[in-house]
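A single protein chain has been omitted; all remaining protein chains appear in their positions.
On to chain A.
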Amino acid sequence: MKRMIYRRELLSNVKSLVIWSAVLGGLVLMMMSVYPPFAEDAQTAEEMLNVFPEPLAKVFGMDTLNLGTYTGFYGVEVHLINTLVGSVYAALLAAGMLAKEENDHTAEFLLSKPVTRIEVTGQKLAAVLTNLFVLNAVITAVSFACTGFAPCEPVLLHGRGRHRGKRRTGRALRGGHGAGQSLVRLRSHRVLSQQRHCRLRQPEGRGMPKTGDVGWI
């Protein structure tokens, strides 16, 4: 009796969740993979900003975020995609889940069972929230993986690399799991020293980040 509807909705929406997660995750990956070439040419960022009319730039948050920095780029591009596509998914999922019972005339079956309408809606809402949580988790995971595209990456990993050797750098750069991990670890204990590293060992030829931009960690 417990959570029948919740379980059913989770199971029957697995396929669409996988597809949406893959598409959104892929989009994030794609957007962020554009960052390194984009950042190499600071001029491009500047030009891009000028192309946008001011109100539009404001909508995208470009007045407060700097497209030229990694976080700024992430904030503008990925946040935009996530919000747009994510809301479409959330709306479609939730509306469909409720409306299909009525449209397919299965409501008569469901409501003749010993469940209240509130319980039906509540369990379906829980299923929607679970799906959205998973989608967000996937996006977050991909985003962490994408830190491989961040400019400081080789330096950041240097903290670990001291013991593990340089191979990890390459893997992290490809956006593998290690990048996210190193980032987390970095946050917890080594921020200050890493920042110094970052500034010191900034690879030549890359414009980013500017001094003081370490906030992307």
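We adopt the following convention: a residue touches a chain if its C-beta (ideal position, glycine included) is under 8 Å from a C-beta of that chain, and two chains touch if they have at least 3 such contacts; residues count from 1.
We adopt the following convention: contacts and distances are computed from a predicted model.
Candidate names were "Flagellar basal-body rod protein FlgC", "ABC-type multidrug transport system, ATPase component", "FAD-binding FR-type domain-containing protein" or "ABC transporter, permease protein", and the UniProt protein name of the unshown chain is "ABC-type multidrug transport system, ATPase component". Shown as candidates are A:Met4, A:Leu27 or A:Val85; the residue that touches the absent chain is A:Met4.
For the chain missing from the display, the contacting residue among A:Val23, A:Leu111 or A:Leu129 is A:Leu111, taking the whole complex into account. Those residues of chain A that touch the chain absent from the view are 1, 4, 8, 12, 104-106, 108-109, 111-116.
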